[in-house]
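Take a look at the structure below.
With one protein chain held back, the other chains of the complex are shown just where they sit.
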Amino acid sequence: MTQPLLEIKNLTMRFGGLVAVERLDLTVNAGEIVGLIGPNGAGKTTVFNCISRFYNPERGTIHFQGRDITRVPSHEIIRLGIARTFQNVELCRSMTVLQNLLLGQHVRMRSGVIRDGLRLSETTRSEREAIQRAMDIIELLDLMPYRHYPAAVLPFGLQKMVELGRALVSQPLLLLLDEPAAGANAHETRRLADLIRDIREQFHLSILLVEHDMTFVMGLCQRLYVLDFGRKIAEGTPEEIQNHPAVIEAYLGESAVAL
Amino acid sequence: MTTWWRWCTLSNVVTLLGLGVVCLVPTILGLFPGIPLGYVLYLVSLGLIYAIVALGLNLLFGYAGQFSLGHAGFFAIGAYTSAILTTRADLPFILALPGAGLLTAAIGFLLGLPALRLTGLYLAIATLGFGLSIPQLILWLREWTGGSMGLHKLPFASIPLGPFPAIVFRTDQEYYYLALGVLIVMTFLARNIVNSDTGRAFIAIRDSEIAARAMGVNLVRYKTTAFAVSAFYAGIAGSLYAHLLHGISPEDFTVFLSIDFVTMVVLGGLASVSGALYGAFMLTLLQNLLTRLPIVSEFKNLYIVVLGLILILTVSFFPHGIAGAVQEARQRIERRIEKMLVGL
Partner (left out) sequence: MLELPWAQLIINGLALGGLYALAAFGVVLIFKTTDVITFAQGEMAMFCAFIAFTLITALNMPFLLALVLTLVLAAMLGVVIERVVIRRVSTTSLINPVIATVGLGLILVGVAGWVWGYEVRAFPMPVTGPPWRVGTVVLSQLNALILGVVIVLMVLLFVFFRYSVIGMAMRAVAQNRLAAQLMGISVNRINALGWGLGTALAAVTGILIAPLNYLDPLMMGDVMLKAFAAAVLGGFTSMPGAVVGGLLLGIMDSVVGFIVPELRTTIAFLLIVFVLVVRPSGLLGRHEIKKV
């Protein structure tokens, strides 16, 4: 049995008296698309924030490629190969789409204030390569017409796409997508699901995503974890989850009719 | 051959022309008999020196979003370091200048460390404290700094040329070229930084620290770098200042100077390299020329009132500073040209 790409064991996160995540075990194997679902406030984004190291979990471990990353500083995470998007888009609003995607390659560039100030030839070369890589992603995500617009003027849906591009451009091994389909209509959601499948193929990625849209999740993910009040209440394939009593009670409720 | 051609973009040609004009300023001014050439060039050199500080502060505040109300402190450190190195250590100016810059940068780095935890107003107060402390420390270390009397009779700035006679900047006219040369170099460096990965890291820190961290920007490294770089600029400027005036004392470096620097950067336009230059020149001009206007000099308080009015009017009508207004004007002209061309 090969080692899982991401392995979370016994993760517990508390904010004051409130338990956000309790004793969560979760794995993502290489090449998988795994979904993390649950009602609002279930703790899903908290899990992401623990993986990205914005929070310090109270208990538990997180291993990536066999390496313990539970206490690694947050800016090291992307270098290890984990890139993420955010529920409420966290782009650099004054930067253009292209510049945001150049920022995403920060860890791939050999920068330093003196090197950059003097604009040595290696700096210009590395900048040119980064621009090329960014353009490739921009083209893939149909962002070409917007590449020189500051992120602030773009509609929410496009901003989400830019964030996806920014995550991709760092050539990650694992993508964490936080509600990628938020605000998208049925047609856009279908296209997004296709896009995510293509991305996985093309870039040999693994994906862990958080989402509310059930059709999207069921059609896209190979495995699901269901959280409620910070605890895992179910785990399995989409079919297993659909018929799981605890899940239906906690979450699916009316939407079960829609599936 | 092709790279030379690619370089000839409109903005680069305009820049080159601008540089040409600027180099000829003393000659042009010399054509008008009524103007006290030395004094005017002294003022302009002062403006150039302040512009260097403004460039550095803009990198720290405009780009990296770290507010500093204490830049007069860095300016003072640069001035005193250069003064002490040239008088006590008999170091030639050509070494004292970068020496002042580097020492000030090191102190900037140190100030950046506690600043890591502070934002906005809290950072402002911390830097304000720094700016207020430096003159006190200068007074306290009076054996080195000459206390309240200051250091005077500083040697002329000079560039030794080995076997050839050294270039000595004795007159105001010659000093203008020295200050101009340094400013051009510092502007070039600033522009490079801004358009590079380091510049983007700075902007990320300002726009979204979360995004910065998620994209691998080491906040500790880049925040301290921003402080160090802006301090370097202020240190270099301080050294030039000391040798322009041939003497310095602690009263040259008050909190009002720090506020002046911030005002320059805001008026000129935050996060804009040219903005820093505009702002520095505008404020230096306003502060020094307003007092000489005939109406104003009759009511000596009027100049303070007029300065205050100009500040209020500028931020009211040009919220993105002069650089913002210039850019908007350029865009409007470009659009009009486009329309004309389409109509043809």
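Descriptive notes on the structure:
Going in written order, the chains are labelled A and B, and every chain counts its residues from 1.
Note that contacts are C-beta pairs under 8 Å (C-beta built on N, C-alpha and C of every residue); 3 or more make two chains touch, one makes a residue touch a chain.
All values reported here derive from a predicted model rather than from experimental measurement.
Note on the undisplayed chain: of the listed residues A:E90, A:D116 or A:E163, the one touching it is A:E90. Residue B:L128 is the one among B:L41, B:L85 or B:L128 that touches the chain missing from this view. The missing chain, though absent from the display, is touched by one residue of B:L43, B:I184 or B:I210; that residue is B:I210. In the full complex, the hidden chain is touched by subunit B at residues 67, 114, 117-122, 124-126, 128-130, 132-133, 136-137, 139-140, 210, 255, 259, 262-263, 266-267, 270, 299, 301-305, 307-312, 315-316, 319.
Note that in this section only the chains that are shown with their structure count from here on.
Contacts from subunit B toward subunit A in the complex involve residues 189-190, 192-193, 196-201, 203-204, 206-208, 210-219, 225, 229, 271.
Touching subunit B in their complex are the following residues of subunit A: 52, 54, 73-79, 83-84, 86, 90-95, 99, 102-104, 106-107, 109, 111-113, 116-119, 123, 127, 130, 166, 170.
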